[in-house]
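Notes to accompany the following structure.
The complex appears here minus one protein chain, its other protein chains still in place.
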């Protein structure tokens, strides 16, 4: 029996079979079917006709798609570094076990367990003009209130604030875990060298968790590229499409305009972008770790 | 090196009191919106109509919460969310553990190839397949069912990747010992290795649960009957058009009510969740 452990055997594959079946049916097949749909002029309700790459051309020629793409890239470029920096900061600040710090950790992670709709409800009540928390505060302070959800620039910013608030817990926790795994002799050595806190941070702490930083960045990039609910519920993509992310574009084309072929084509682009982002990050992170090992 | 006995270890920064102060300030900023929501929820809607600054003054009322008790569908939505999240969590744990074990420990034809293909699945966003999936589920009549809500994310490669890493991290000597007893792979998996992965199971379980709990797009287009709404979709359905709707107070109360159960569970299991998530930090 023990043989089967080392020797290649078909029966060992049975362990993988259940997942593989689900994987093929629910991921690979839809992926292929989606690509097939993207070559068709087809609406939500029925069979279509083959149009080749026409849908891709229409997507690329659509200024709204390009705008959504730009919005999403900007959003990722701002939200991901914020999440990584804030998460890292909190992890450093809370990396010890006192009552206060564990309370704070719990607090910062707590927003992650909420549904997106509750998060957006909370933040709409903060940002809405007139009745919102910020409006009430700025009124008290005599500052002219900003219409956060309906001013170009501010609307995407507001979506970003809600997103960072919502997603902050995970990066923090991952960093905390990585910090715990730094061997204490490194710090002892640094202490012997009389290294200052900044030096310890940049020479010991950060290099030791470089891989985690990469990993967190990858996870966040992939996640934030998929921005949808927050934008849809808070700003509905407005004003003038300045906070419409790619996924919302796909949703609108498919389920509002019924143009399923075009939506499928647009989602192939999204797939490609995320694939490239993830691969690039992955390559960088593996190369780095090889160097450090 | 520090005044703080508990923290000889990794923080390395002595300016940690400042850091702590900043985090306390951050936490207040972080909680302000929640306090605002709770404040709105205990005010009478009619008073809020006149201006929300009344949140800062008496009188307060629980009438919005009472209204939920007999008019909101939040209970049903909550139940649906629970079924879906629990179902999906169990499914992912079972599938990922089996596959992770095999990828990490067993040899079978095309193992590497299959693993690489599965890894490739990590980069497939839900959005790339959702439209095709929606059609597929239509063929099989799976929309508006628990199964229809649970199934899609079982295909996520993340769990398999994570469990493979965990199984790899277990020292080989442990299964070698079992091998001497002539145990079958299934037995080694079930009796020897699986118990060791409990922390990993907790981690993956929490990730999966939260993901399922917060999922938005798929339930939005699959659970289209209100009996099948998840909490996320239910709350979304009642949150737009405030003016035509129940008023800020009621909506806030509904949001508070809907988040309470998860928050309570979170507080109770907080310590476990923290260790689990931290344990999940892939080295």
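Here the chain labels run A and B in written order, and each chain numbers its own residues starting at 1.
Throughout what follows, a residue touches a chain if its C-beta (ideal position, glycine included) is under 8 Å from a C-beta of that chain, and two chains touch if they have at least 3 such contacts.
Operating definition for what follows: contacts and distances are computed from a predicted model.
Its record in UniProt calls the unshown chain "Multiple sugar transport system substrate-binding protein", which is the match among "Multiple sugar transport system substrate-binding protein", "L-lactate dehydrogenase complex protein LldF", "Cysteine desulfurase" or "Hydrogenase expression/formation protein HypE".
In the complete complex, the residue from B:32, B:94, B:117 or B:221 that touches the missing chain is B:221.
Which of A:22, A:37, A:90 or A:128 touches the hidden chain is settled by the complete complex: it is A:128. Across A:8, A:152 or A:202, the single residue that touches the chain missing here is A:152.
Interface with the hidden chain, as seen from chain A, comprises residues 41, 43-46, 58, 62-64, 128-131, 147, 149-152, 235-236, 238-242, 251, 255-259, 262. Although one chain is not displayed, chain B still touches it through residues 49-51, 64, 67-68, 70-72, 134-135, 137-138, 141, 143-144, 220-222, 224-226, 236-246, 250.
Rule of thumb we're sticking to: only the chains that are shown with their structure count from here on.
Note on chain placement: the centre of chain A and the centre of chain B lie 15 Å apart, centres being C-alpha means.
Against chain A, in their complex, chain B makes its touches with residues 1, 4, 6-16, 19-20, 22-24, 26-27, 30-34, 36-37, 40, 48, 51-53, 55, 81, 94-96, 98-99, 101-103, 105-109, 111, 114, 118, 121-133, 135-136, 151-152, 154-155, 157, 160, 175, 179-180, 182-185, 188-189, 210, 213-214, 216-217, 221, 231-233, 235-236, 239-240, 248, 251-252, 255, 258-259, 262-263, 266-267, 270-271, 273-274, 277-283. Put simply, chain A touches chain B in their complex at residues 1-2, 4-13, 15-16, 18-20, 22-23, 25-31, 33-34, 36-37, 89-90, 92-98, 100-102, 104-118, 120-126, 130-133, 136, 139-140, 165, 170, 173-174, 176-182, 184, 187, 190-191, 197, 200-201, 204-205, 211-212, 215, 222, 225-226, 228-229, 233, 246-247, 250-251, 254-255, 260, 263-264, 267-268, 270-271, 274-275, 278-279.
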